[in-house]
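Up next is subunit A:
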Amino acid sequence: MKSFSFIFALLSLPFCIANTQDAVHKQLVELAVAGNGVIKLDPKSFDLITSPKRNWSAAIQLTALDKRRRCLPCNDFDPSFNAVAKAWATTSKKNRDNHFFATLDFDDGQVVFQKLGLTSAPVVQVYPAVEGPRAPANGKVAPIPYDFSSGYEASTLAEAMSRYTPVVIPYSDPIDWARYSTFAAGLLAFTVMLRFIAPILQSRWTWATISIGLSLIMTSGYMFVRIRGSPYAAQDGSWIAGGYQNQYGQEVSVIAFIYGLLAFAFLMLIMVIPYQMSPNRQRLQVYLWTGVIMIIYSILISIFRVKNRGYPFKLFL
Partner candidate 1 sequence: MPNRWRTIPFLLSFIIQSLAAPQSFENTAIVRSVELGGVAVHVTTTFAIKALEPGAKVYTIALGRQEKEKTSWFEVKVKGQQNPLLISEHPYAYESTRNYHLVDVTLPRPLTANGTLNIVLEAVQTHATTPWPTTASQKEDQALKFTADLLVLSPYHTLVQRTKLKALTPRLISFTIPKEVQDFMPDTPASKSGATVTYGPFNDIPPSANENFIAAYQQPVTIHYFHEQPVLEILKLTRSAEISHWGANLNIQDDIQLHNAGPALKGHFSRLDHQSQAFYKKPAPHALPALTLHLPSGIRNAYYYDLIGNVSTSRLRVAPSPPKNSKTKQYSVLELRPRYPIMGGWNYTFTLGWDAPLADSANWDHATGKYMVEIPIMTPITGAVVNNAEVKIILPEGATDVEFTPPFSALENRVSTHVTYLDTTGRPTLTFEYKDLTVMHAQSIFVSYKVSLSAHLKKPVAVATAFFSLFAFALLGRRINLTIHKNKVL
Partner candidate 2 sequence: MPEAYPLPSNLSSATVTNTASLLRIVTLALISGAAIASRLFAVINFESIIHEFDPWFNYRATRVLATKGFYEFWNWFDPTAWYPLGRVVGGTVYPGLMATSGVIYNLLHALNLPVDIRNVCVLLAPGFSALTAWATYMFTKEMKDPSAGLLAAAFIGIVPGYISRSVAGSYDNEAIAIFLLMFTFYCWIKALKQGSALFGTVAAVFYFYMVAAWGGYVFITNMIPLHALVLILMGRFSNRLYAAYSSWYAIGTLASMQVPFVGFQPVKTSEHMAALAVFGLLQIVAFAQLVRSHVSSQQFQKLLFIGVVAIGILGAAAFGIMTLKGWIAPWTGRFYSLWDTGYAKKYIPIIASVSEHQPTAWPSFFMDLQFLIFLFPAGVVVCFRQLRDEHLFVIIYAVMASYFAGVMVRLMLTLTPVVCVASAVALSTLLDTYIDPTEPEINDDTVSESGASTASAPAPGANGTSHPTTPKKTKKAVPPPQSTSALGQIIAASRSSNNKPRPKGIFGADTRLMVVFNAMCLLAFFVFHCTWVTSSAYSSPSVVLASTNPDGSQHIIDDFREAYYWLRQNTQEDSVVLSWWDYGYQIAGMADRPTLVDNNTWNNTHIATVGKVMASSEEVAYPILRKHDVQYILVIFGGLLGYSGDDINKFLWMVRIAQGIWPDEVQEPSFFTPRGEYKVDDQASPTMRNSMMYKMSYYRFAELFGGNAATDRVRQQQLPKVGPTLDYVDEAFTSENWIVRIYEVKKEDPLGRDHKSANAFSQGKKRKRTKPAQRRRAIL
C-alpha cells in the first residue's frame, strides 16, 4: 500500500510541478498588475518568485523604506526602481509577463535578508529564468547583483535591466517642467528688467566682480567638491579635511574668502590709497593693509600646513 502510494506520487510529481509553476506565474502576473508593475513581496512570495523552476526572470529590490531604518539611499532609489517597473508595465503582455519587478522590504522579510546574508540595502538582484526559452545559454542562473557604482538614476537602472528583459525597457526620463519653467521665467524677467539693469550691466565693475568671484570660487576647489560630491563638513564637525588631495565644501568658502581679502588688500594699496590726500590717514591705511596682508597670508600658510604636512615654511604663525 505504502509503496503504491509512493509510486503514484512519483508519477504525479511532474504534472503537479508543472501545474504549480503555471499557477505561480498567473499569481505573479496578477500581483504585478495590482501593484502597477511592482510586486510587493513577503518571504513566501519571495520563494515563489525565485523558485528554482522559474521560466521567468525577475528583478528584485531588497530595501528598507521604513523611516526608522534611516536608510536614505533606499528612499532615494525606490522611486527610480518604481519608475522603471512602471515603464516595463507598459510593454506588450507577452513580454511583460516574462519578467517581473518586485520589492521586498526589510521589515516584511528579515528572514530573506538573513538567508541571503545581506547586511546593507538597497540591493537589486536579477534572477534569470531557469527553464523555458529564456534560460541563459551559459547556464548561469545565480542571482546577478546590480552595481550601484553608477548612481541611483532610473535611466542607468533601466539601461542595466534591459540586458535581462526580453525587450528593452521603454523608459525615458520625465521632462523636468520645473526647471524649464523657472528658466523661461528668469529669461522673461531678465528681458523685462533689461532697461532698468542696463546701467549695471554696462558697468565694468559689475563684470569685474563677477569674473573675480568666478575665478576665486574655481581656484578654491569648488569643482572638486561638486564632482567628488564631498560633504560640506565632516560628521565630527571638523571643517578642514586632512590630506592633500581632499577637501570639504566649507573649505571652498573659507579659502575663497581669504583669497578675496588678500586680493582686496592689494587693490586698496594699488587703486585707492594713492588718492588719499591726507598724509596721516594715508599712512595709517598703508600700514593697516600691509598688516592685513601679512597676517591673513600667514593664516593661509598655516591652513596649508594642515593640508600638506610636509610643508617646511611658515610665516608669523
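Worth pointing out:
Here is the rule we go by: a contact is a pair of C-beta atoms (placed from the backbone, for glycine too) under 8 Å apart; a residue touches a chain by one contact, two chains touch by 3 or more; residues count from 1.
Selection rule, in plain terms: all candidates are chains of the complex that A comes from, given by their letters.
Computed from a predicted model, the values in this text were never measured in an experiment.
Note on subunit A: across 1 or 2, the candidate touching it in the complex is 2; the others do not touch it there.
Every residue of subunit A that touches candidate 2 in the complex is listed here, in rising order: 117, 119-120, 138, 140, 144-145, 147, 149-150, 156, 163, 199-200, 202-205, 207-208, 211-212, 214-216, 218-224, 226-228, 244-247, 251-252, 255, 258-260, 262-264, 266-267, 269-275, 277-279, 282-283, 286-287, 290, 293-294, 297, 300, 304, 307-308, 310, 312-313, 315.
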